[in-house]
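On to chain A.
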Amino acid sequence: AESGDTIKAIIARGELLCGVHPSRPGFAAPDDKGNWAGFEADYCRALAAVVFGDATKVRFVALSSQQRFPGIQSGEVDVLARNVSATMGRDVSLGLNFTPPIFYTGTGFLVHVDSGIEKLEDLDGATICMAPGSTTEQNIASLFSARGMSYTPIVIEDNKQLVANYVEGRCDALAKDKAALPGVRAIDTENPEEHKMLPGIFSKEPLAMAVRQGDDHWYDLVKWTVYATFVGEEMGVSQANVDEMLQSPDPDVQIMLGVTGDLGEKMGVSQDWAYQAIKQVGNYEDIYLRHFGPGTPIELDRDLNQQWVDGGILYGFPIK
Partner candidate 1 sequence: MTQSLETRMLDTHDTNDAVIKISSLCKWFGQFKVLTDVDLEVRKGERVVICGPSGSGKSTLIRCINRLEEHQSGHIWVNGLEMTDNIKNIEAIRRNIGMVFQSFNLFPHLTVLENLTLGPTLVRQMKKKDADALAMQFLEKVCIPEQAHKYPLQLSGGQQQRVAIARSLCMEPEIMLFDEPTSALDPEMIKEVLDTMIELADSGMTMIVVTHEMGFARTVANNVVLMADGQIVETGPPESFFGNPQHERTRTFLDQILKH
Partner candidate 2 sequence: MAVAICALGLFLYNNVVDNLTRQNIATGFSFLGQVSNFEIGEKLIPYTPRSTYLNALMVGLVNTLVVSAAGIIIATVVGFMVGIARVSGNWMLERLALTYVEIVRNVPVILQAIFWIVVLRNLPPPKNAFVLGEFGFLTNRGLYFAAPASTPVHFWMWLALAFGIVACIIGTVAARRYREVTGRYVDMLLPGLALILGLPFLVWLVAGAPTEISYPVPKGFNYVGGVSISPEFTALLIGISMYASGFIAEIVRSGIQATPKGQVEAARAIALKPRFIMRYVILPQAMRVIVPPLTSQYVSLIKNSSIAVVVGYPDLVNIGNTMMNQTGQAVEAIAVMMIVYLGISLTASLVMNLFNRFVAIKER
């Protein structure tokens, strides 16, 4: 595609097409009223807010795991926010470009306490439940063959089946994004004390949004939208205070919110693009807490997903 085609097409269409997971509570799933909710869904909304100034102008397209790459390649969606781990292989052979990761995680193992498994090496010969199509499958294969160990995988696509398989004892261990394991332990088991996570993270899974290669304009827009949420948190600009922050004397804040400068126009959207994103959707912290914060069904530690200043690895490029 020619540079800029995507944005034109989106504007002509009047809505953004965003590819999401069909049902992954916390990341993207329809709620009981049929509205999409979740961390990744909110990033889609933020993009709509940037393009249209209206976060509701987004259409969510649920993509099954077979369908996700063909979906973005064929132009069925404009952007993929569907639990995709960025890898070099995908980047160079699928015609994709990855944005900065929005969620860092890695493979973890949940095991039954009474099995006596304490560390990875104890899993030699174990039966391990995992989801297909994710990089988890490859990571575990590498992990075990590097140590000369063997295992039997049980590969199940449906998450509730996967979890039930582990909980009911079909598998010795459940391998999953580490971020998801505490939820499983707390909600799905009869007695959370009977299960524990093995210490350590066993692979790198940087979940990022993806766009088609070849439209640098659109890629820039998605990339800077992500950074805007990072920088917003870093500079203390949140959904709650963004209107007051318009008056902020801080020149960096002024540039980001479009009070001064012309970066938005140069990017091909309105001047207040970052304001709209933060106002309508929030900064990173807002989004994170909304879906993984205390009181949500899936409570997650922020862990790596903190701003670099707080000891995490989220590092938004300066918006200047």
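In picking the candidates, the idea was that all candidates are chains of the complex that A comes from, given by their letters.
Assume contacts are C-beta pairs under 8 Å (C-beta built on N, C-alpha and C of every residue); 3 or more make two chains touch, one makes a residue touch a chain; residues count from 1.
Not measured: the values here are computed from a predicted model.
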item: Candidate number, among 1 or 2, whose chain touches chain A in this complex; value: 2
item: In the complex with candidate 2, residue positions of chain A that touch it; value: 1, 65-67, 69-70, 73-75, 89-90, 93-95, 115, 124-127, 129, 132-134, 137-138, 140-142, 144-145, 151-158, 161, 164-165, 168-170, 172, 212-214
